[in-house]
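Here's the structure, in structure tokens; my notes come after.
Note that one protein chain of the assembly has been removed; the remaining protein chains are unaltered in position.
What follows is chain A.
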Amino acid sequence: MTRIDNNPGGVAVTVRGLVKHYGETKALDGVDLDVREGTVMGVLGPNGAGKTTLVRILSTLLSPDAGQATVAGYDVVRQPRQLRRVIGLTGQYASVDEKLPGWENLYLIGRLLDLPRKEARARAEELLERFSLTEAAGRPAATYSGGMRRRLDLAASMIGRPAVLYLDEPTTGLDPRTRNEVWDEVKRMVGDGVTVLLTTQYMEEAEQLASELTVVDRGKVIAGGGIEELKAKVGGRSLRIRPADPLQLRPLAADLDDLGITGLATTTVDTESGAVLVPVLSDEQLTAVVGAVTARGITLSSLTTELPSLDEVFLSLTGHRATPAQDATPAHDREEVAV
């Protein structure tokens, strides 16, 4: 990794009072943020919260209207050239050249980062190997699966051994299996000591990858801190209950609804996976729910607790939902819809 020599304080990214307006819309409305060196900062928020705007400003693609931001000690406005040398960017939409083979994509970035031909070639091969793309190296990226494309995108952002890596919604639009694959890669990269700024809409992703979290809404930071701290503050969990007999799903949901337990949200039915989701706030509520299920005398095939969804986090922190239109959507589908 590039050492951050001019930045002895151990803070890789500093953002102070950052403002960006698009006409009447305040994409960023005074954002403050610190990312410590070698950590993963998760920026959690719904669509339109300003996450991508923040990443674009920190990558010198956008200029802020007010406020300050430095990355590895370089000012985003005054030292863009230096700054570009120490960052890696993986965008929301995989920004690889679809017409080029995987190898050529990486070689191109290597050359653009001033690596000598031989080194660019070696680096491309090394990263293809590392991201398990060696076999697909000669094929155009257009023929890659979604997961392969993200991996190639990650590899491309690692060519220059960046000190700070931006991951802008790295798993949005991916299926759960591919998402796990990308998470594993990101964890490995973090293990190498790179500082990461991760934007996401999923509490689960933040919990998997980030050590600290900043929750943003409508261009403002509404909460921040360690991930455990925030989870405690939000306090909610979801119980996912799956009856063995799918016909029991509706009656069970009705029963649980009658119980009157409202955690961070209301009880919902996820017909696709055949489960009832009950948000609970306390161990007592959890016990009451399990009691009600037992009283009904039905056989369960699974019973798990889950982290609250973004909606529930928002409801708890702000008193309003992140995306009102998605109220009726079961948690399981929410991830797909939130693209």
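The rule is short, and it goes like this: contacts are C-beta pairs under 8 Å (C-beta built on N, C-alpha and C of every residue); 3 or more make two chains touch, one makes a residue touch a chain; residues count from 1.
Definition applied: contacts and distances are computed from a predicted model.
Taken from the listed names "ATP-binding cassette domain-containing protein", "Aspartyl/glutamyl-tRNA(Asn/Gln) amidotransferase subunit C", "Carbon-monoxide dehydrogenase large subunit" or "Transport permease protein", the protein name that UniProt assigns to the chain not shown is "Transport permease protein".
Considering A:Gly73, A:Gly102 or A:Pro279, the position touching the chain not shown turns out to be A:Gly73 (whole complex). Residue-wise, the contact with the chain that is not shown comes from A:Val86, picked out of A:Val86, A:Ala124 or A:Ala155.
Within the complete assembly, A:Ala156 is the residue of A:Ala69, A:Leu128, A:Ala156 or A:Met203 that touches the hidden chain. Screening A:Val19, A:Leu100 or A:Leu317 against the full complex identifies A:Leu100 as the residue touching the chain left out. Even with one chain removed from view, chain A keeps its contact list with that chain: residues 2-8, 56, 59-63, 72-75, 79, 81-82, 84-87, 89, 91, 93-100, 104, 108-109, 111-114, 140, 156, 163.
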